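Only one protein chain is missing; all other protein chains are in place.
Moving on to chain A:
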Amino acid sequence: MSTVDLQIYNDKVVCGKHKKEVCSECNQSFIEINDLTRHLKSTNGQVPPPGAVLPLRSQQIAKMREDGNTHFRAQRHQEAIAAYTNAINIAFDRPLWEPSQLAREELAVLLCNRSAAYIARKEWVDAYVDAQGVIELKRPWSKGHFRLGKALIGMGRIAEAIEALNLGLMFDPEATEIQKALKEAETGLEAEEDE
């Protein structure tokens, strides 16, 4: 059992030799402990009971999402993306002991909305990566596959788009937007082949 060379400096746990939170030379990382300590301050040093959620944070996130939605409906897509990004950053900074399922649901919706805003601005790569995230968090949600499909069409990857859209249709056979997108993709494919 080897001992860890650490010290406490400015209320943070750092490595003994270089006073760093993350030190490649000492091969130590104390950032996890420090982040967790920071989050524990919000419970007033109480032991976090399982399943506890701080309502303030949830409210903040919900408000930002609403702001984003308002911007989106008013076609102010750039502002929508900024609002969603804010909400996403706060959501990713939830304390670890808050239920992960809650965080996943929240993030899936936020990423999906941000993806829609990126699609509206034709920023296909950002939309694509966000949609991938949605699918990883909530695979059976047809909207995620829909966004992925639209992004792929925008990038010119029509065959992959059709695959993604069909997968989405499998989860929700009634989704009219997916059916529309599929037609769009298929016409795109024919246009390509005619070139």
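Following the convention adopted for this analysis, a contact is a pair of C-beta atoms (placed from the backbone, for glycine too) under 8 Å apart; a residue touches a chain by one contact, two chains touch by 3 or more; residues count from 1.
As a working rule, contacts and distances are computed from a predicted model.
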- Task: Select, from "FAD-dependent oxidoreductase domain-containing protein 1", "Centromere protein L", "Translocation protein S66" or "Phosphatidate cytidylyltransferase", the UniProt-recorded name of the complex's unshown chain.
- Result: "Translocation protein S66"
- Which of A:T3, A:S24 or A:Q75 touches the chain that is not shown? A:T3
- Please give every residue of chain A in contact with the chain that is not shown. 1-8, 11, 13, 28, 30, 32-34, 36-37, 40-41, 45-51, 92, 94, 96-100, 103-104, 107, 124-126, 128-130, 132-133, 136-137, 155-157, 195
